[in-house]
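Just one protein chain is left out here, and the rest sit where they should.
By written order: A and B. Residues from 1 in each chain.
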Amino acid sequence: MDQLLQFLISGLTVGSIYALVALGFSIIYNASDVVNFAQGEFVMIGAMSAIFLLKGGLPYPLAALCGISITVLVGLALDKLAIEPAKNATVVTTIIITIGASIFLRGVALLIWGKEIYGLPPFTGDKPITIGTATILPQNIWVMVGTAAAVLAVKYFFDKTIMGKAIMACSFNKKAAFLVGINVKQMLLISYGLSAALGASAGILIAPITFMSYGSGVMLGLKGFCAAILGGMGSSMGAVVGGLLLGLIETVGAGFISSGYKDAIAFFVIMLVLFIRPSGILGKAESDRV
Amino acid sequence: MKRLAGYYCFAIATLMLPLLFPDSYYVTVVGVTVCTNIVLAVSLNLLMGYAGQISLGHAAFFGLGAYSSAVLTIKYGMNPWLAMTAGVIAVTVLSYVLSRPILRLKGHYLAMATLGLGIIVHIFFVQADQFTGGPDGISGLPVLSILGYPIDSDLKWYWTFAIFMLASVLFSLNIAHSRSGRALAAVHGSEIAAQMLGVDTARVKSYVFVFSAVLACITGSLFAHQQDFVSPESFSFFFSIELVTMVVLGGLGSTFGAVIGAILLSLLPEVLLVFEDFEVMIFGAILMVIMIFLPQGLFVAMEQTFFRLLRRKNQRAADVTS
Partner (left out) sequence: MSLLEARKLEKQFGGLKAISGLSFSVPENIIFSVIGPNGAGKTTLFNMLTSIYKPTSGSIFYKGNNITGMPPHKVAGLGITRTFQNLQVFLNMTALENVKVGCHLHSKSGLISAALRLPSVMKEEHRVRKMAMEVLEFCGLGDIADMPASALPYGILKKLEIARALAAQPDLLLMDEPAAGLNDTETMELCDLIVQICQSGITIILVEHNMRLVMEISHHVLVLNYGKLLAQGSPYEIQHNSKVISAYLGGE
């Protein structure tokens, strides 16, 4: 029972990160039908920038904010330089472009920050709090709170602001959105910026718990994508649900079955989802017109 | 025979290489790597280029071939050819069973499913260390002999791989200009129209998936014997991406595109040796630039330019004579 509580805490923590990454995937996919395989690199760049700015002497909050801003710039550049020029490309082509972008960003990170691993100091100290026989670090709470805040902010943005609704319109029908005067290109750009911000936030939240290096983005990105599929690619809330669920499944699986195969669990789950119900938990089934 | 003119030139060049440059490390050792990559790229091209599917997990079948040869010969003392056959049978069954549910998917979902397959297999190689030797790998494969002649020198390995590669390329070219090749391309062009003409699209996709997997598997077995060492590193998700890069770099749907893509990408690390730290970044940049500006691939772009120039020359000649 107490083991279960510990699993719950770890699972929700890592699940929150997956949720943020998945949400980022979902936003870009909804706006532009592109699966951004470089999403994980946003997480890495956010964390690594913040780490090095902190080392350089900036106060923690400012370093974090700048880390996020740098990542947002990278996201905007990705849209402008790689996605926009290839707007009529096939699905395979765009997949490979974003994979290329992810490799490129990793290569740049390798040049700038080398191969070593780094961490951020915890936000408010590292004294574990005990709940029953389970322990929870203050940072775990920060991760969950931070994720909840980000998710609520995004939900408010899409439901209640004009800009958010404009982006939603683009996801339903780009031509129609364009015809009613929405600057589609700008909306796509904002989506990328938003996704980058979410990814960077995830990186900064998790860096005090897991160490980061130039290659940390890959697995996070892939698993975030798994979470998005699990929850249903078209649905933002689905992405969040998928992320939390995936985190829990992975942690419990690693605990009961084997920790070596932990990464395999996420992909195994996703293949099951793809075989049985590709639209995911909250997604809608697709159909073609002949 | 005119159809295969390009192929014959390529075959002659490949076979002449060690004769023109005897005792060259580059030809024999790098040549083997290039041949390996060519077969893998050509096999992936059948699936991605002709049939229009995506696979981000092709390295898995390459690895399964390598590990079955390594494990069965080292740990169970099996005859190398028997081990290779066992690997082929296992991969045939596995790829066939997986092909049906996987190939029902399209686009990103298909990409993800094949990615998942590749990653799960790779993790298995790393984790099942009683069999696979874990992250450190295993070595000590017995010598491979063909009809009693042992392949025990770099040069002999070059001939083996070169012949295997040339056969694979020929098979791929033959398939392209056949009923099967057209069925594959039809599936790519319009699955529904293909079905309406009697093409069992699910079966066609399955068969090409299995065929390309088996080709990769055999390559893996040869690779294991030649390297005398297998470790999970060679069969990671990154290598699957490299293979996809080779196929699209040259040009999806073109056998020779895949060949050129494989050659270029195999030689790239040698060229980039000077810029070792920049290698990852440059690789990513190349991928992006080619896909944005030349999505049809280098080889197809070259072909198109060539024909455009030819047409312009003929046009000018016609103008002069009229």
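Throughout what follows, a residue touches a chain if its C-beta (ideal position, glycine included) is under 8 Å from a C-beta of that chain, and two chains touch if they have at least 3 such contacts.
Just so it is clear, the structure is predicted and the values come from calculations on it, not from any experiment.
A.B. asks: For the chain that's not shown, point to the residue among B:Y109, B:F211 or B:F283 touching it.
C.D. replies: Missing-chain contact among the listed residues: B:F211.
A.B. asks: Given the contact definition stated above, which residue among B:P22, B:G77, B:G148 or B:G198 touches the chain not shown here?
C.D. replies: B:G198
A.B. asks: Give me the subunit B residues in contact with the hidden chain, please.
C.D. replies: Looking at subunit B, the ones touching the missing chain are residues 171-172, 174-175, 177-183, 185-186, 188-190, 192-201, 207-208, 211, 253.
Here is the rule we use: only the chains that are shown with their structure count from here on.
A.B. asks: Averaged over CA atoms, how far is the centre of subunit A from the centre of subunit B? Could you give it in whole Å?
C.D. replies: From the centre of subunit A to the centre of subunit B is 32 Å.
A.B. asks: Can you list the residues on subunit B that touch subunit A in the complex?
C.D. replies: It comes out as residues 48, 54, 101-102, 105, 107-109, 111-113, 115-117, 119-120, 123-124, 126-127, 192, 237, 241, 244-245, 248, 252, 277-288, 291-293, 295.
A.B. asks: Provide the residue numbers of subunit A that touch subunit B in the complex, in ascending order.
C.D. replies: 35, 82, 85-86, 89-93, 95-97, 99-108, 110-111, 218, 222, 225-226, 229, 233, 258, 260-261, 263-264, 267-268, 270-271, 274-275, 278, 290
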